[in-house]
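A short worksheet on the structure shown next.
Just one protein chain is left out here, and the rest sit where they should.
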Amino acid sequence: MIDAAGEALTQVLSLEHVGWVLFGTMVGLIVGVIPGLGGVTGMSLLLPFIFGMDAYSGLALLMGMAAVISTADTFPSVLLGVPGSAGAQATILDGYPLARQGQAERALGAAFTSSLAGGLIGAAVLLATLVIIRPLVLAVGSPELFMLSLLGLCLVALLTAGQPIPGLVVGALGLLAGAIGAAPATAEYRYTFDVLYLFGGLSIVLVALALFAVPEMLDLLIEDRPIAGKVRLLGRRLDGVRDALRNKFLIARSSVLGNFTGVVPGLGGAVADWFAYGMARQTVKGSSKFGSGDIRGVVAPESANNAVTAGALVPTLLFGIPGSPTTAVLLGGLLLLGVKAGPDMIDEQLPLTLSVVWTYAMANCFGAAACFLLTRQIARITTVPPKVLVPCLFVVITYAAYQSSHHWGDIAVLFVLGTAGWWWKQVGWPRAPFIVGFVLAEPAERYLHLSISRYGMDWLGRPGVLVIGALIVLGFVVELMRQVRGRREQQAQLTGVDGQ
Amino acid sequence: MRARPTSPLLLSLAMALVITGCAQDDGGGTSAEEGGGEASSDFYDGETVTILVPAAPGGGADATAQFNSPYINEFVPGNPDVQVEHDESAGGIGGGNRYFNEMSPDGYTIFLSAFTTTMPWLVGESAVQYDVAELTPIAAFPYTGMFYVHPDTGIETVEDLPEHAGELVKGGVSPISTDLMFVLALEVLGVREDMQEIWGYGGTGDTVLAFQQGETNFDATTNVVWNQNQQMEEKGEAIPLVAFGFLQEDGTFERDPLLPDTPTVDEAHEMIYGEPPSGPAWEAFQDVMAVIHVAHSMTMHPDAPPDAVATLRSGLSDAIENSDYVEGWQELSPAEPIYEPEALDQAQQTVQDIPDESVEWIQNFVQENYPDEFTQ
Partner (left out) sequence: MSDTAPTQVRLWEIARLTLNVLVLLIGAWAFLEALTFRPRAAYFPLAAAGIIVVGTAVQMSIDLAGFAKGRPISLRGIDVDSLVREMGARGLLLALRYLAWFAGFIVLLNLAGVFVAATVFVVAFIRLEARWTWPGVAVVGLAVPIAVYLMIGQLDLQVPPAYFEIGHELL
């Protein structure tokens, strides 16, 4: 392990590697700052470019990007009250009020400090998890892997979607979309309409860009938020740093919570910040100011949403089952780099895995440093009017989409699926389950088939299967309770802050 | 394919051809020397070459592609970057179809023509939309097969096999894939029907993993994959049981030099039953092994520019003749790669010359025993 860590470190410290991390960090900062665009979009924009790179450099680029999204997405949350990406919504609740009270700099300072701490704690816990989980990995067979896929899909559909039934339906639509083309375990082509373009199936990059980038871009144009002059950066940044340091235990708790939220397949991404916010609200003293500008309401979600990405890497790298929509696209990237997610990642490929950990920590430092030193410049990106930004972005996205299979069908799918994604978004249907379902379709089908032909129906009785099954049931129960409570609140005609 | 001669057509390994360099072109050659391409350093200058592998990462086909990547980069004129792409859909057939019909034949994608695509084509699977005979080979890599088993099964040598066959669980891609040689060998040894076979893995890399995870306790794989996973034997997690070795002109097999103490299939049969194997399954096995020894190759699309083929061939022969290429390869598989154009044509001819009777027998055999896995 230590040898491998050393080998990974030498790889990581090479000039080329640092260069790729820096480039990824830059892309992550820009994508994160643009409201609505987050890790999924950033990842899909970068995938076409890693073609031909070696695994270390490719992962440096992707992880550099993914690590800083949740640092950068704080800017629009605090300054504009609009989430920079799905994981930055809880930050708005206290961050935006602080900015309006003339303490934007303080909120940002606290956010960057906790982000950095969260990222570093995340990397450390990731490393520890890899060591601890090692003996477990070979005990996991096809039945457990199938159940993990199911768990990921159900949790993302139930808990992160806001609407459980549409969540499940969209997840199933993702499974169907993933089934287009050749079947995994047998020689059969499905849903191809005899169109040659569909024989190879749809590409994850294309699906992700269409569902996550196009609808957000349309909404940016339609909303066309008026930029009230320059964004005003008031308050003192060092106060924020001090605030963060004063709450070091809150940071530690939130980071670890975020990390473990990320480890559960499907949960990483959009809920960790809410979990941390909720926990902070319930556990700290004098929480009555939460929601109207308590700095701890910024510190907690910001440390959590940086740690969550590190956690989501665990199921992604070790089992090939994505922890979040972003890591679902990352899996596509691993495939392009010829790396097979699985037990090999902590065996022969251990140096590569450790390089991911190092890269993640490094990118967090770069990201935080950039945010501190270039606060004004980066904040200015949020003032670029959408009507200038979006056409340029659409060109980039179209050209990037064409790289997925070098076929005009790519651009057609981008447009059609993008329009559908916008429709879903407006009527309250989630989109994240589609991506996760799309990526899980192939492994889930294969593992289910293997489980049945290996164990008959006995696979249902395996202890691992029972444990994961219980978790899935728990997910349903939690969501049901939330629905019932929501119904009751609705009946009581309560209107107020968002019920999450 | 042509009718079977009186005695089974047993090729002297194309390896021998490589050594003697004799060209016995019987007119069926389809490949590059007629295209008249010229090696040029411009063609791949600053470009990226993709090797499309019709199997999951971690298996034999992946190993061949990974092994060749650095040599292509170093020795092919223009020093192209090399990228390995995997497509194990439809058990590999999806990758073959995509290469043949969807990808642009621009010369920048090499198809690793592996058993996952060659075998389904050979037995006439209906989902196959490619023609292996039309591919232009650049270099072929002799493979063979082997069986290993987990010590917990109580099996120590191949003689214990029939007694314990009922407890054995084996994973595979599909009986018309790489596994064709394995099911035939198990049929010859008379244990196939007693074993539990699980189809649907993504490649030989995945079945090794399933073995390590305890999902299976018997694994059939190629010698290349075994040589990459030898540590299993050192750790006491696997016992090599049968190593198929290499087919000789007289129809017997020579032991795999890397597994000198492990019996071949015919030796195993003698150890178990006291007599050498015979019958249609044995003949089909021999014919399939003749193909296995020469069919695994890096190939180019039939419509690819002749310059691409010529450039790649010149780069590879340069690598083979002027570097540690052969020694490196022999750590994976003891037989030398086939790269001279005449030898490649001969190898391709061997694949096409598999006797019709054998193919028909195999088709009936698969149809009868694995109706869900094969549509003709």
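Labels A and B are assigned to the chains in the order they are written; within every chain, residues are numbered from 1.
Following the convention adopted for this analysis, contacts are C-beta pairs under 8 Å (C-beta built on N, C-alpha and C of every residue); 3 or more make two chains touch, one makes a residue touch a chain.
This is a predicted model, so every value here is computed, not measured.
The residue from A:329, A:448 or A:468 that touches the chain not shown here is A:448. From the options A:4, A:21, A:111 or A:218, the residue with contact to the chain not on display is A:218.
Only one of A:139, A:238, A:373 or A:392 touches the chain withheld from this view, namely A:392. Of the candidate positions A:8, A:183 or A:352, contact with the unshown chain belongs to A:183.
Although one chain is not displayed, subunit A still touches it through residues 48-49, 52, 83, 86, 89, 92, 160-163, 165-166, 168-169, 171-173, 175-176, 179, 183, 185-186, 188, 190-191, 214, 218-219, 221-223, 225, 270, 385, 387-388, 391-392, 394-396, 398-399, 402-403, 406, 408, 411, 415, 418-419, 422-430, 432, 441, 444-445, 448-449, 495, 498. Although one chain is not displayed, subunit B still touches it through residues 48, 200, 372, 375.
Just so we're on the same page, only the chains that are shown with their structure count from here on.
The distance from the centre of subunit A to the centre of subunit B, with each centre set as the mean of the Cα atoms, comes to 41 Å.
Residues 48, 56-58, 62, 66, 81, 83-91, 93-94, 97-98, 101-102, 104, 120, 125-128, 169, 171, 174, 196, 198-202, 205, 209-210, 212-216, 372-373, 375 of subunit B are the ones touching subunit A in the complex. Subunit A makes touch with subunit B in their complex at residues 51-52, 138-142, 181-189, 196-197, 199-201, 335-336, 338-340, 342-344, 405-406, 442, 446, 449-450, 453-454.
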